[in-house]
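Note that one protein chain of the assembly has been removed; the remaining protein chains are unaltered in position.
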Amino acid sequence: MLPYFREGRFLKAGALAATVLLAVTLFAGCGSNYQSNTGTAKPVKVGLLVPYTGVFASCGENITRGAELYLDQVGWQAAGREIRLLKKDTEMNGQVGLQKARRLVESDRADILTGIVSSTVAYALRDYVVSKEIPLILANAGAADLTREKGSPYIFRVSFANGQYEYPEGIYAYDKLNFRKIVVMAPDYAAGHEKANGFMAGFKAAGGEIVQEIYPGLGTSDYGPFLTRIKDADAVWAHFSGNDSIAFVKQYDEYGLKGTIPLLTSGDCVDESSLPAQGDAAVGIISALHYSAALDTRENREFVSAYTDKYGEEPNMFAEQGYVAAKLIVTALEAVNGDLTDTDRLMSEIKRVEFTAPRGPFKFDPRTQNVIFNTYIRRVEKKDGKIINSVIETIPDTSDQWTPAR
Amino acid sequence: MEGSQLFILALNGLSYGLLLFLSAVGLSLIFGLMGVVNMAHGSYYMLGAYIGTTLFQFTGSFCLSILGASLTVALIGVLTEYVFFRRFYQQELEQVLLSFGFAYIFMDLSKWLWGGFPLSLPKPALFQDSITILGQAFPSYRLLVILMGLVTALSLWLFLERTRTGTIIRAGVDDKEMVTGMGINIKLYFTLTFALGAFLAAFGGVAGGPIIGAYQGLDFDILALALAIVVVGGLGTLKGAFWGSILIGFMETFGKALFPNYAIFVIYVVMVLILIFKPAGLMGRGKPS
Partner (left out) sequence: MKLTEKIDFYQKPRDFWRGLITLILILTPLGINSYGLSLLTQVLIFGILAMSLDILIGYTGLVSFNHATFFGVSAYTTGILFYCGWKNFWLTLGAGIAVSTALAILLGLVVLRSSGPYFLMITLAFGQMIFALAWRWRSLTGGDDGLPGISRPDLGLPVSMENNISFYYLVLVFFLATLFALWKFVHSPLGMSVVGVRESESRMQALGYNTFGLKLAAYALAAAVSGLAGVLYVYFTGFISPQELNWTMSGLIILMVIIGGAGTLVGPVIGAAVILVLQNLISSYTDRWPLFMGILFILCVMYARNGILGYFLKLFKGGKNHEGIGS
């Protein structure tokens, strides 16, 4: 019992503890803190914070691929300065994300942060980046508040605010598809509710009626019990992503609903990376998103072919968002001539960036610093044995302002 | 709710429960015999699902995939038991921690090998479609899952009740000293139980592949459910694992259908109530210590 407390061992142990503790901390703290001061040719450091582990690891991987593809195309430099991408795993955990951001900013001296798949991580980082005056380019996290009440001049979003493309989808469902009564299903977490609210607001504003709302737990694999309880309606609208979306779409078919009630979804639910696993069960689903790999424009054809050449598979929304984030950063760096000493100037240049992205026209809403994009209504179709999201309608200039402030 | 809906829900609960039974029974037997709460048991299920999916891509045969994956994972189970767990005979805490370490390793290795994308195993050709029961569609593959689960449960029962090996395992659960005293090399049976447990978990992983799929985080989702089953049913017995699984399967299913927004709590509440009022589980014997 208690062998370490006899005689003076406790304190020797304590001394040992303190020494080890300090040695490792100093090592970690100073280890990578070298800075070469050789003039203006110092590389620009971009911190990329995405999950590489856990359920959303694939989103992180896709964002990284998109960003690296663009940086490859510009030779990893802007305005004569080398660009370095420092990749960190947030593990989809706010505290971990914050810890990694600290390391990027305080130890690695990152100039700009980007990435962020989960809104939890975005919220965790929000106050920190604002206090450190580091621009944060959100490449996925959709919590609408991040560019509303919790918005900041330091926060930009190139992806979407939750509800941004779901709201016009709701109007489309009423006006063009002539649905009057709809059942809504989404996973029971913040983004699920926000997206569902966006759709419901649009559908109700157009005159429709929501007859049932079902919120299964995030990570549900068996939707059978929920599906057997669905009421009679003109259509079901659902948002699920990742593994949940595969299970949901397949089971919607298996429980015989596909033939009886049409399925509308968020674009995430029929993501290009899920379509092969969903197979024929997905064919016929109508969804809304700011992107489709099947979009027939010059920019997108070039993007898709370059991406497919490099990675051997088609890009999805996340890959495109990573690509756009990288292009935004490079464009802004060119605009300030690689001079990052004046953060205010950098931010006003970021805000002003406009270009034609694979998704179509890209620009920010100057009031919120959230992106304005085209919303595409897509239908899942099978063409030459391949399952794709064919664009059937384009709704231009969709801004987050579509969603009424609550 | 209509009768036909109830019936479909019951079938659904049964198929789900039997799927869970496959992963829970190994956990329960290993605990009963060796006192190890094997935190890597969910990983066996997940590895089964991943390996099965890969084998299917190469062979195109569901039968080959399910057998190949189960045998591979059984081998992994034997190796970990033989090389690591065996050294810590009767040191339960060390064994739990060891299995915790393995859970981390399997988690990361599967991420490394199969990436972050969720995979889905195709169904066997004969069970692609849904059949209509009382006017409601029901996927025929789930009926196959029910069949596989019941056959497995029955064979396990026969194995444990009617064979010498099974009798020794059951005796080992009750009284290890007695079995050792009879001159039986109980460590051999430890290895065997580990192999069996890993085999069944991986079997469940492949059988569940067309429904649940294979994804990052599946290991601990399954472990949590299996632990709940073992706690509810009582540790160390086939009967406890079986009825615990059916109960949890039904509760999940009916919980989702009746109070979809609170289904997440149903299992925890039941688990806590049972632990308070019947700490040894519904089918458990004696007082846990």
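Think of it as A and B in the order they're written, each chain with its own count starting at 1.
Convention: a contact is a pair of C-beta atoms (placed from the backbone, for glycine too) under 8 Å apart; a residue touches a chain by one contact, two chains touch by 3 or more.
Nothing here was measured: the structure is a model prediction, and the numbers come from that model.
Per the touch definition above, the residue from B:58, B:104 or B:259 contacting the chain not shown is B:104.
Set against the missing chain, the residues A:93, A:140 or A:316 yield one that touches it, A:93.
Set against the missing chain, the residues B:37, B:168 or B:238 yield one that touches it, B:37.
For subunit A, the residues touching the absent chain in the complete assembly are 1-22, 24-33, 52-53, 88-89, 93-95, 98-100, 102-103, 106-107, 119-120, 123-124, 126-128, 143, 150, 188-190, 218.
Subunit B meets the missing chain through residues 31, 35, 37, 84, 87-88, 91-94, 96-98, 100-105, 107-109, 111-112, 220, 224, 227-228, 230-231, 262, 264-265, 268-269, 271-272, 275-276, 279, 288-289.
Criterion: only the chains that are shown with their structure count from here on.
Here subunit B touches subunit A in the complex through residues 5, 8-9, 12-13, 16, 108, 111, 115-120, 130, 132, 136-139, 141-142, 211-213, 215-217, 221, 252-257, 260-261, 263-264, going by the rule given at the top. Per the touch definition, subunit A reaches subunit B in the complex via residues 52-61, 188, 214-217, 219-222, 224-226, 228-229, 242-243, 246-247, 250-251, 254-257, 273-274, 277.
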